[in-house]
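Part of the complex only, each chain left as placed.
Letters A and B mark the chains in the order given here, with residues in each chain numbered from 1 onward.
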Amino acid sequence: MKIMVINPNSTASMTDKIGACAKASAAEGTEIIAVNPPDSPASIEGYSDGALAIPGLLNEIQKGEADGVDGYIIACFDDTGLDACREVSAGPVVGICEAGMMAASMISTGFSVVTTLSRSIPIIEELADKYGMHRRCRNVRASELPVLALEDEGDDARNIIRDEILVAIAEDQCEAVVLGCAGMADLTDSLSKETGIPVIDGVVCAVKMTEALIGAGLATSKIGGYALPRAK
Amino acid sequence: MKIMVINPNSTASMTDKIGACAKASAAEGTEIIAVNPPDSPASIEGYSDGALAIPGLLNEIQKGEADGVDGYIIACFDDTGLDACREVSAGPVVGICEAGMMAASMISTGFSVVTTLSRSIPIIEELADKYGMHRRCRNVRASELPVLALEDEGDDARNIIRDEILVAIAEDQCEAVVLGCAGMADLTDSLSKETGIPVIDGVVCAVKMTEALIGAGLATSKIGGYALPRAK
């Protein structure tokens, strides 16, 4: 089974990290292809960054379709362009926010999200609403770490995120935390141990959910909202 | 006051029609600039059409900002890229779905939408949710007329829409109808008369609402979700 993991931003080092996490969690027969559009913003921090990334995203999926890819993952916590990607894809497309929230909702009665910048909070809250996670998602918190600082700052970044998780446990009545950025995918194990609750990464969840959908023989419905685009 | 009306698709004849409607409804001191991105899809019919139009849309806004434009209108009923446009604009940005639904909610206890193709129904329903119009929007109906057929088919198209409005009155407990496509902007007067209820066009409403916001001295908030994009 071939799964394409698309980092919507153009920072190759982040694509590499995401790809490594995806591969580490993939099942034996799963081939992970980690890509990013060449001309995207360097990071997705807000609505217009996301919008500018989508044409490149769609292009990667078109290449994937030609290449026999079975399913796709949008590896940005804003689930950038998810509906548009489903429209052009035969196989399933899964967003890492969607996958992380769904996983969290099956192992806790309520979870919080810890993301990068506060400007992303309304975007993630709107996704929670869209996915029906309004009640289960207790809070969306910003660490105020920019996306690329996660690449550069190592342990300091990790500790800031851990502290925010501890505040979430104390204040949000949450029982799990979803990390709100693809660039945090390498932190879950140590943070789970340190905080005593499940700390959930969307990339890993999306890999497993995409494998699950493909394994269940499911493809994107091609009537209605996700029908193939009309020829003009 | 300068208002830029952006037709997200690249069909110039439609831009002309939208621009004419906007000018006809604008106040005396309002200058209407009707544009479309040069490289957009010919019509916006679904998620990926919309996504492909946004970079061009953002570009038009950037030109507008340089040119002293006071406010912007997204003249597609999917409110294509509305949040992203607000992020890059100092003045207000209004979507025609948003403006049409808000106007309808102030003159009726409930309204239906009559749009083009049924593939747009989930998109418009999601907008109704986002704008808090879930209860007021009684139904979203498709006439199954493609966007460009509105350009080509004249009276036949008009009659199909009128018949759908009559069904909406009979079945939806609706008291007004919002036309769900910028290309229907020229039909409201005659359809209101013929059906006996307010038939509302989003382009006209958006022109008046944008004038209203600018006239009230309001600009897009620049903290939080609509803050200017971060430099990379």
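As a convention for this text, a residue touches a chain if its C-beta (ideal position, glycine included) is under 8 Å from a C-beta of that chain, and two chains touch if they have at least 3 such contacts.
From a predicted model like this one, the values you see are computed outputs, not experimental measurements.
Copy number for the full complex in this structure file, with 2 chains shown: 6.
Note that only the chains that are shown with their structure count from here on.
Chain centres here are Cα averages; for chain A and chain B they lie 31 Å apart.
Listed in rising order, the residues of chain A touching chain B in the complex are 41-43, 45-52, 54-55, 58, 81, 83-88, 117-119, 121-123, 126, 129-130, 146, 224-227, 229-230, 232.
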